[in-house]
Every structure is written in structure tokens, then in C-alpha cells.
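Notes follow the structure.
Here the complex is missing a single protein chain, while all its other protein chains stay put.
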Amino acid sequence: MEAKRPVDLEPSVRVEHLHVSFGGREVLHDLSAQFAPGEITVILGRSGSGKSTFLRALNRLNECFPGSATRGSVRLKLQGQWRDIYREALPLTELRRRVGMVMQTPHLLPVSIAANLALPLKLVLGLPRREIPARVAGALKEAHLWEEVADRLDAPAHTLSGGQQQRLCLARVLALEPEILLVDEPTASLDFRASLKVEELLLSLKERYTIIAVSHSLSQARRLADAALIFRDGSVAERLSREDLQAPDTLQALLEEIF
Amino acid sequence: MVISCASVLAILGFLAYFALPIFAGGHLGEIFSWEWRPFQGQCGILPMAVGSFLLAVTAMGLAYPLGLGICGFAHGLGPRWLRRPLLGLIHFLTSIPTVIYGFVSVIFLVPLVRGIFPESTGYSWLTAALTLSLMVLPTIVLLIQAQLQQVDGRVRLASAALGFSPAQTFLWVLGPQASRGLWAAAVLGFSRALGDTIIALMVAGNAPQVPHSLLDSIRTLTAHIALVVATDSTSQAYQSIFASGLILFMVTTAINLTLRRLQSGTRPAASHD
Partner (left out) sequence: MIKRLTSLAQACSWLAVVTTLGLVLLLLGFLGLRGFDALNPALFFGKTPAWAAITARLPVWHGIWPACVGTVTLVLLASLLAIPLGLASGIYLASYAPGPWKRWFALAVELLAAIPSIVMGLFGFALILFLKKTLAPQANTCLLLSAGCLALLVLPYLILMTQTTLEALPSELRLTGLSLGFTPWQNLVHILLPAGGRGILSGVILAVGRAAEDTAVILLTGVVANAGLPSGILGKYEALPFHIFYLAAEARSDAELAQGFGAALVLLLLTAALFLGAYYLQNTLAKAWKQKDLLI
């Protein structure tokens, strides 16, 4: 049964003995895990167990906080090449572009809807001006947002609804053509219907990316996950396959474990 | 960026360089003495040091209670709707040039003091203290206000939930909680008052003596520097102003460093509760 799972064939993210601390307080302890392309891995765990911190370790965003320190190795397969992101001199900007991240709350730039996508395209990819509109439209379509915003691309981004903002952030990341997608509780502030929409979107994207998503909802994990990691106090307590997740008795155990 | 570091060091270096001959040449006793008669070679700056201290203390003594009253007014003792205009006005007052306080004081307050106390010339410790206190008042209010604001956010809801009136909250919760900050504000205000030159120079009379009453003329270290530079006197007089500068520099620096220490001490505690 194990052998059927693609994760054992060829992972694209290998994390080994990862330690992360803020101001001397260790938040992630000796964490190891692997993630495969074409799959959605869902991370579950109590609030404060280090899920967001783990995601940020994969694109070195923790370094933007004062007093953070990281040990261990994180290797990513980018453009068919293994890169050890904490050892090799891979430019940070290149890394963060390839490892796209959508944060727990929508992080908009205080500019228009279109400019939220266009600015990174211009600055990070250095695209010429005339190619940008097509790229923006493409990404918005990919994020199933195009119909809703096509007629008001120049409106300030913060006039969008919460769910639209979340999808805008996703579109912004997709526009940069990443290979790995980190999604931190993409549906935290959405109602059920809007959540389903984002979930559908993630499922439709999983063919092309390695997706690592944090979730607070067990039912969401069961709908999305090809595999699940249970975090407890900054390390992986358990790894579950899709079948494990569907089994009713694991469900009971999990509920007790997490909540 | 390096310039900022370098300039602090350079200032200290220059002052020390010019003040050093005093310490090396054995004139120490002459500089730190009570007589200022440069033409007889007596260049004591102690009267000025005393003058600076006295003036700053009295100005603070006048301004601090006023400032506290105003802050209390803004934090519950007065009606709420007056709070914003009042603080806005205080903010605005910080932009009035010091020389204008001095000017109006010379034209208005000096004759007034002379009229009430005919034995005085009007250029006196009292006049300077009154003027200076008005000048530092806005700064003091803003300093106290900043301290109260920090505490306010933490205790406002809790004490409102207990049924305290805004006035009671200020008197029994906010004030006591912020007491350490209130000290800091007082000390900072003192260092501001100590550093003032223009008001002292314009209305304090500038006689190099230890005053016996509020109506006597006094001279501060800051005014002393300005006066000696303007009147171009002997090299020993020059040395006295570098010594004065050094004293001022060291006092304000010491005050700032101490407060910095204190504040970094309170911050973790503040975030704890």
C-alpha cells in the first residue's frame, strides 16, 4: 500500500533536523519531513505548534524577524536541481520567487488590484511593460478571480472581500511561476462556500506544484490532503496517508490529539 | 551614518581638547571656584553652574505641576471633548521659537517685575524662571502624556469594567501605574531646561553670582558660553567656557544614559502584565 504513494518515488522537498528559534526560544525542534510534487500535504496542529514558522523556514522568511536563528538542512528541488537553501548561495529573492507563499492573513500591497500583481512581475521578474497585462490576466484566471475583478482592476486592493483578497494573494504568487506553493490557512477567515472555492482551486493546481498547506480544519484536510503531518510542540508527531485520514478511528484519535 | 557616531565623538573630543589644558595646567582650582573676574585672572564657573541648576529646578518646579494638571485634564479629570483640542494646542506650542518667549518676556514681564518689586531691575532669576517654565511646559506635557498613554491602553478597559469614573481611573490607577514614567518625564524636562540658552541670556540678568533671592540676577552656564564668545576675552576665559560645555554635555549625557537604562529595565516588565 505504501509503495503506491508517489511521495516515496521522488520528493521535491527534504527537511532534515531543522531547528528554528526566536530570541533564544526554540520553536521548531529537530524537525524532519519530505514533500512530493503533484501532492497536497496538509499540516495540522494546535495553535502555536510552529506551523507558520515551518512554512517560513522553507523560503527563509523567518530571517525577516529580529532574533531568529535556524539550524539544519532544507533541500529543495528547483528546476530539476537540488539546492540546500541554508548552505548554498542561492539568492534570497530567487528562492522566494520559486517558493511562493500565501500567508495566514491576506497581505496586500497598498496599491490597486492590478498593481498588486504587476509590481512583483516588474521588480522580481523584470518583465517588460507590455508583457505584464497578459500575465496579470492569466494569473487572475488561474486563481478563478478574473470574472470578479476584470472590470475594476484599478480599484484599491483592500476593497476586495476577504476571500477575494486571499485569492488575489494566490494569483500574485502564481504569476511569479513558482515551483513550490506554501499556503498558510488559506481559508481561515472565509465562510464555507468561499472555502470550497479556494480548496477547488488548490486541487486544480496540485498537478503542477508541490503544495504544502496549513489547515485548522480536519474536514478540510480530508478533502484536500494526499498526506498529512501532525505538528506537536514544534516537531512532527505523526505522518498520515490519505487512507489514514479517511479512517473513522484515526479521526477520533486526531480530534483528541489536536483539539 | 558613520557621521553621527563620528560627530558625537568629535564634539566630545573637541571640548576635551580645549578643556584639557585646565586639567593639565593646574588651573583646575581657578575654574572651579566662586569668583569670576577674568581681568584679574579669576575665572571661576561655579556660580554659573549653581545658576544653571537653580534656574532649571525652579522652572521645572513651576512647569511640572502645571503639566501634570494638563495631562490629568486630558486623561479623565476634564471633559473628554476638550482633550483633542487641548493636546493639539500643546503640540502647536512646541513650535513657538524660544527667542519669541524671550522677546515677549523682555518687553512685557521684565517691566512688570520691576514695577512690582522696585528694588529689582526686572532681569532676574524670577523672570527667567517664569519664562522658561512656559517654554518647557509643552515639552513636559508631551513627555508625561507619552508615559500616560502607554499605561492607559492597558488599564482603561479593566478599570472601566470595575465601575471607576474616568477621574478616579486617573487618580488611583493611571497616575500610580505611570509613576516611574512621570519621574522620567521630570528628569528629561529638567535636562531640556538646563540646555536652554536664549531665555536665560535675555532675561536672567547674567550677573556671575550666586543669587540670594529670586529677584537677584543670575547667569547660567549656557548664557556664560554665549557671553564669553561674544565678548572675546582672555584665553583663560575661553577655557572656562569649554569646561562649561563639557559639564553641560556630561550632565545631559548622564541623564539620557540613566533614563535609557531605566527604560530598558521597565520594558520587559511592562510587556509581562
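For clarity, chains are labelled A and B in written order, and residue numbers in each chain start from 1.
The definition used in the following text is that a residue touches a chain if its C-beta (ideal position, glycine included) is under 8 Å from a C-beta of that chain, and two chains touch if they have at least 3 such contacts.
Since the model is a prediction, treat every value here as computed from it, not as a measurement.
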Can you tell me which of A:Met101, A:Leu181 or A:Leu254 touches the chain that was removed from the display?
A:Met101
Would you mind spotting which of B:Val57, B:Ala186 or B:Ala226 touches the chain that isn't drawn?
B:Ala226
Touch with the omitted chain, as defined above, among B:Leu171, B:Ala186 or B:Leu262
B:Leu171
What residues on subunit B make contact with the chain left out of this view?
1, 3-5, 7-8, 10-11, 14-15, 17-18, 65-70, 72-73, 77-78, 86, 88-89, 91-104, 106-108, 134, 137, 165, 167-168, 170-171, 191, 194-198, 201-202, 222, 225-226, 229-230, 238, 241-242, 245, 248-249, 252-253, 255-257, 260
At which residues does subunit A meet the chain that is not included here?
59, 61, 64-66, 92-97, 100-101, 103, 105-110, 119-120, 123-124, 158-159, 162, 165, 172-173, 176
